[in-house]
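Note that one protein chain of the assembly has been removed; the remaining protein chains are unaltered in position.
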Amino acid sequence: MIKKKTLLACSIAAIMTISLFSGCGSKASTDSTNTTSTEKTKITLWHYFDGQQQQKAMENLAKKFNESQEKTEVSVEFVPRAELTKQFTIGLVADKLPDMGLVDNPDMASFSAMGLFADITGKVNSLEYKEQFFPGPLASCQLDGKYYGLPLGSNDLALFYNKDMFTKAGVEPPTTYAQLKTVAKKLTVEGTTYGLAIAAPKNEEGTFQFLPWLLSTGAKYNEIGSDAGISGLKYLTDLIKDGSMSKEVINWTQNDLEKQFVTNKAAMIIDGPWINSTIKTDAPNLNWGVVKIPKDKVYASTLGGENWGVIKGQHEDEAWEFIKFSQTEDIMNEYCAEFGYIPSRKDIAEKNEKITKDPIMSVFLDELQYAMPRGPHAKWPQISDAMSTAFQESFTNAKTPDRAAKDAQIKIDSILK
Amino acid sequence: MKIKHTSEFLREEREGYIFVLPALIFMLAFVGYPIIYNFILSFRDVSVMTISQEVKPFIGLKNYIEVFKDPTMKISIWNTFVFTIGSISIQFVIGLALALFLNLKFKFAQPIRGLMVVSYLIPMTVTALLFKFMYSTSGGIINELLMSVHLISKPIGWIISGNTSMLSVILTNSWVGIPFNMLLLTTGLSNISYTLYEAAQVDGANVIQRFFRITLPELKPAILSVLVLGFIYTFKVFDLVFVMTNGGPVNSTELMSTFAYKLSFTQFSFSKGATVANVLFAILFCVSLGYLGLIKDEEVIG
Partner (left out) sequence: MKKRVFNEKQKNIILCSIAVVMACIMLFPIYWIVVSSFKTNAEIFASPPTFIPKVFTFSNYTEQFVGKNSILIAFGNSCKIATSSMVLSCLLAVPAGYGLARFKMRGKKIFIISFLVTQMLPVTLILTPMFLVYKNLQLLDNSLAPILSDSTIAVPFVVLILRTYFLALPKELEDAAKIDGCTTFTSFTRIMLPLSYPGIIMTAAFSFLFAWGDLAYSLTFLSTPAKRTMTAGIYNFMGQYGIQWNKIMAYGVLLVLPVVLIFIFLQKYIIGGLTNGAVKG
């Protein structure tokens, strides 16, 4: 004899379980918003853009494509950035993948090496505008001489500066390392303002921010232990030592930098065009400008932006059609504007007046020719990790810049062997 | 202790199995496979370069040797122990104190006990972000408060300084874990018969004697469960540390769980990640063997 209560509980559980199955089943079939004929091939795209505007832009792009032809229907799925890497790797193992994926440009090489993306060298070479791509973005789609994707759009890093603080101190925006050092020191007010702020967490974002300082000395991405490389690391460490840069940078993200900038806690920051609209919202009265990152030997910046990739073994041709569609001038300009990106193609970017005539965006465009990809190398994440360890050790004084850089170089050499 | 396997015993045993087996089978079905999977994974070479191959090369103990050569491994093992023991000590002591205190009969006891639970209810990611925010060196509320009561003169770099980062994550983890300890110990306290206390009072025992001679011994099973479960859960903690400090600055808060995650999902060295996870597993396994040893035989056979 079972007690009434137990029976009730069991029935509730049973009903819920049944409702789950039926609920889920019907939901899956009503997922697609289109009730067009089942002739169209359905393909899915994964991306990690979380901003409302960016998500709408992706959906808009898909909608335009779907309306422009009868063969294929693209549906867009958002996967949070941190999850996307996991989902791709789990998907590889479990064989459950979308048809197209958007990845951050430094990750493309690793995913291609893992067999995620299809080799589309032939398709890319057949494009008449192949030469129009900026060298950096296009290089990030390559691995061992083969192409695995096309750039979606690019951005890079530049120096944001507080015009009012500069006028008050009577200084001009710096163009060299030496000038930057002086200006930063001059603008530092103990307890209130730091001259310069960068983001140096121990992850890819930190390496992204660190690279210009390495590349500008003439060292390549895998040469942090060279004399040039050490000097770059030492330069930044010295800025912390003389008080112009806060030690807290080791924990700041690029968004934290924006907060420091708008609350006047940092006179200059290194950041990218994605914060432009946020600055305008947070501090509409702030008088600010952008210049190229000051150089040591050469101008340098790091390449940001994502690449389209066609997943291997699924609907490769249909996916390629979608990617080609996104390359048309109007479409590209439209979605790049919505994303806050610069088109990765010289011919399109230089004709786009919204970019060339804008005092802020034109700097980022100028900087783009100096923006270097990270690698590209399939083992980039490990190289990146060695570098971020090095600058964290140096900034926190755990090791001297010399020692930290050399230790990182040993690791990098063994990774690249 | 030999038990005669009478038919009476066998019948009781069978009934016992019926009660226990559904849960056990459920767990082994869903978690057993992942454990075996990770075990096998650690003996193969699965990384960014090999994952596309059909058959992943079998390399025996090579992963283990390489992982232990990495200085980060020893640091993470040490950090994980420090983190766990530090958190458990604080959580348990304060949790017990609160359980005892709020068990007294005064007006606010029940509502406040209910409110205290809130810190455990917040998802770890939100807690991690909240504390990361509060621990900010310049402008963070914790520093501001400490400075305004003149306990410190300069802001402390809670999570940017290697000296204080471990303390910071331990404090946050403890904050989360105190209600857990408190609640479970309260349940345990509720089972202690009041007559025991009355008898002791009649015999002239004071508060301290009552605590050590009655409360603690009666509470022993609950305490052991809380400690062993707390140890296992804390040893595994990932979200909190990953979001707050990402294992930094440098390696000062790198735990085995964050290290394994980074190896697997940031550097795509899946086998190495599984290797670190297995070492973590092995350590916890030894700990639970210790727990088993402490459970009195009488309790088990009952």
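For clarity, chains are labelled A and B in written order, and residue numbers in each chain start from 1.
Just so we're on the same page, a contact is a pair of C-beta atoms (placed from the backbone, for glycine too) under 8 Å apart; a residue touches a chain by one contact, two chains touch by 3 or more.
Note that this is a predicted model, so its numbers are computed, not measured.
A.B. asks: In the intact complex, which of the depicted chains does the undisplayed chain touch?
C.D. replies: Taken over the complete structure, the missing chain's partners among displayed chains are A, B.
A.B. asks: Out of B:48, B:96, B:244 or B:277, which touches the unshown chain?
C.D. replies: Selected residue, touching the omitted chain: B:277.
A.B. asks: Which parts of chain A are in contact with the chain that was left out?
C.D. replies: Against the missing chain, chain A presents residues 1-3, 6, 9-10, 12-13, 16-17, 20-21, 23-24, 27-28, 31, 48-52, 77-83, 86-87, 89-90, 93-96, 253-256, 258-259, 262-263, 265, 272, 274-275, 278, 282-283.
A.B. asks: Spell out the interface residues on chain B facing the chain that's missing from view.
C.D. replies: Where chain B meets the chain not shown: residues 3, 9, 12-13, 15-20, 22-24, 26-28, 30-35, 37-38, 98, 101-102, 104, 106-127, 129-131, 133-134, 138-139, 141, 144, 175, 178, 183-184, 186-188, 190-195, 221-222, 224-225, 228-229, 232-233, 236, 238-239, 257, 260-261, 264-265, 273-274, 277, 280-281, 284-285, 288-289, 291-292, 295, 299-302.
Following the convention adopted for this analysis, only the chains that are shown with their structure count from here on.
A.B. asks: Can you name the residues of chain A that touch chain B in the complex?
C.D. replies: 85-86, 89, 92-93, 110, 113-115, 201-204, 246-248, 250-251, 265, 378-379, 381-382, 385, 389, 392-393, 396, 398
A.B. asks: State the interface residues of chain B toward chain A in the complex, per the touch definition above.
C.D. replies: Where chain B meets chain A, its residues are 48-49, 51-52, 136-138, 157, 159-162, 245-251, 262, 264-270.
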